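All protein chains of the complex are present and in place, except for one that has been dropped.
== chain A ==
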Amino acid sequence: MRSDTQIFEGGFSDSVLNAQTVFRALMDAMANPGRIVEVSDLAAPPAPLTSLAASIAATLFDHDATVWCDRAISGSAACTGWLKFHTGLELTGEPADADFALISDVATMPSLESFCRGTSEYPDRSTTLILQIDGFDGADTLVLEGPGIKDSMAFSPSHLPRMFVDQWVANRAAFPRGVDLIFAGKGVLAALPRTTRIKKTEA
């Protein structure tokens, strides 16, 4: 009974305007790579899903979205139940088939290469990865450049996938194919579309 409550509760209180708020934050982040955009807590999902990742899910997922979740999320009946009930998404076990990926543990995630990069004729049929992290005060700083960035942009997420710089260079080299990343922190999000280049890294 208690897990049922976890599943049915915690969705958007205003599905129309909350989704619009979260989408504008996402669009702002995607159009300005590395920019940190604040979003208040609008959803209350079961752990390990975070409020912001769940808000993004409720904004973008529905029966037309195939989603891959990492083991911590897919292994939790409360999490998959929440996602199914509030979004109606299609879950998949194969990262290469996913329109979206929900990742709670960035350190152990599969390589970016294992997700779908789209085809050269339809590069939009690629995976958008949603990475749950703590925030944007990490020790390492990436200096970003590319479309959406006026000169350059410093970006320090608290967690990054392993060998991230090498993986991102490979992702960038496949342009226009490639994956896009959304970093969901606590009340703050940022995005790295496939066009962004890492100019240098500073420790």
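Note that a contact is a pair of C-beta atoms (placed from the backbone, for glycine too) under 8 Å apart; a residue touches a chain by one contact, two chains touch by 3 or more; residues count from 1.
Quick note on the criterion: contacts and distances are computed from a predicted model.
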Handout entry: Protein name (UniProt record) of the chain left out of view, among "Spermidine/putrescine import ATP-binding protein PotA", "Alpha-D-ribose 1-methylphosphonate 5-phosphate C-P lyase", "RNA polymerase sigma factor" or "Aminomethyltransferase"
Key = "Alpha-D-ribose 1-methylphosphonate 5-phosphate C-P lyase"
Fill in the blank from the handout: Considering the complete complex, of A:Q6, A:N32 or A:T50, the missing chain is touched by A:N32
Completion exercise
Checked against the full complex, the residue among A:P48, A:P110 or A:P123 that touches the missing chain is A:P123
Practice task
Would you write out the residues of chain A that touch the absent chain, in ascending order?
Solution key: 15-17, 19-21, 23-24, 26-27, 30-32, 59-62, 64-65, 99, 119-124, 126, 128, 147-150, 175-176, 180, 193-195
